[in-house]
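Below is a slice of the complex: some chains, not all, each in place.
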Amino acid sequence: MTDQAPTVSLATLNTLAAADLVQRIGNVYEHAPWVAANAADVRPFATVDALFETLKSAVREASPAERMALLRGHPDLAGKAARAGALTAESSGEQTSAGFHRLNDAYRAKFAFPFIICVRRHTKESILTSFEDRLGHTQEAEQAMALAEIDRIAALRLDALVTGEGRLKIAGRLSTHVLDTHGGIPAAGIAVALRELAASGASRLVASAVTNADGRTDAPLIANRPVPIGRYELTFSVGDYFARRGVGLADPPFFGIVPIRFAVAEAEGHYHVPLLVTPWSYATYRGS
Amino acid sequence: MTDQAPTVSLATLNTLAAADLVQRIGNVYEHAPWVAANAADVRPFATVDALFETLKSAVREASPAERMALLRGHPDLAGKAARAGALTAESSGEQTSAGFHRLNDAYRAKFAFPFIICVRRHTKESILTSFEDRLGHTQEAEQAMALAEIDRIAALRLDALVTGEGRLKIAGRLSTHVLDTHGGIPAAGIAVALRELAASGASRLVASAVTNADGRTDAPLIANRPVPIGRYELTFSVGDYFARRGVGLADPPFFGIVPIRFAVAEAEGHYHVPLLVTPWSYATYRGS
């Protein structure tokens, strides 16, 4: 798999024989080593970003037939997903799976190429939403959309393969911070969980952590990768926290587990979702 | 059923023949018309509350044997619930039901009287929690607790039967209010739902409403009755609201449905749970 391939420095890439360069990064655009071959001629690249711009241009400047071949050469999401179990996992159920195959068939029938989406930038729910939206596109608009998704897939592969100056902006971040505004202190020791939500009501645990002395988690809940577009729920065990602090509480406490549901729209965005909390009030906001 | 019995004014009660008084309110203490009969002798009562205090005193001053008979005469919650389907509904599942019957048997074995609780002041979850807690009591403490619950049941029955000055404080209130702090206006047209939560993760819709021009619901979500002790989730459809107002939002909007989970500890309390909201922030608190 591309992602496990050994990394190579940009400096090295700049000096490799063309064939070796293609061997190293030819799979960044799937089944289309000609994209990388094209770039070999215009070396050296000062930054990874400049290399990526060249790869993208090669695709943009290719003939319509070449571009269509690129689209058709892409593996089918349904096939990939079935192998990976990602979209047909028990939790999403038979119905989701059936819906997905129906969409897939309708899409191929309309556009004559497979549905392509950069899966690492999406949750299951947003893949299905995109699928439905994109089925309504014209052939022209959808070709552009599919090529843009291929670029996004390529960016993630290139970032994983090539080290050097001018890294690509492929990562987002999701973090939190809990302030105890009853005590005027960071809230330490609060159990935090992040779940991805699905329209079906199902949810999947993405990350869990306990706040440190500064009221933050030691590492962001998501970092160094896209934050999949979709809906999430953060939960904070504030009832236990205030009980440990010895604050007089109602029984049961007015707030036990505080849930915050929010959506991510930009996979490369920075989402900071703090909680300001007392036993009787709380506030949250998109921070920075 | 007691609750459907015709109401009678306190003035009328004050003038009825003793036997007629007992006929009217003798069932306030279940299978114990002697409690009401006792009160007939000390009429008139200036307030419903004074009448209730007299009924309670009659029980307190009765002999240990009479008090035990009162406890034993109470219908079994398991039996009542089974008839009403309240605790064995499909949603709570076989397991809850089995757990309940196990507790019931253990309770009777330990205390020799049925588990008595004022069901209208509780959710299923808090009934089970109380059940488990109370199983740990001594015989003496649990007799006092069970008698207190009988008084609470009596208060609700008396309030439903007798009109007049000095009504009993048997009602709590649960209300909300949504302020749009993005526009500086009450948030009108927001769909609000109140659900009762259970430890199993199940939930039951208790009330739903749409906010009016003042950002409030036309009537409190719960009023004129106890607010059952337990855990709740209020949800607010804020994404739809801001979309209708034409505010520029992310896609999907950062906040779609805002959930607020809180617990009620005092069935006769006033719980006001407002939401201050923008497309990017919100706050809630126990208000008044």
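So that you can tell them apart, the chains are marked A and B in the order they are listed, and the count of residues begins at 1 in each.
In the analysis below, a contact is a pair of C-beta atoms (placed from the backbone, for glycine too) under 8 Å apart; a residue touches a chain by one contact, two chains touch by 3 or more.
Keep in mind it's a predicted model, so treat the numbers as computed, not measured.
Complete-complex copy count for the single protein sequence, taken from this structure file and not limited to the 2 chains in place, is 4.
The rule we apply is simple: only the chains that are shown with their structure count from here on.
Subunit A and subunit B, compared by their mean Cα positions, are separated by 46 Å. The residues of subunit A lying in touch with subunit B in their complex are 231, 250-259, 261-263, 265-266, 280-286.
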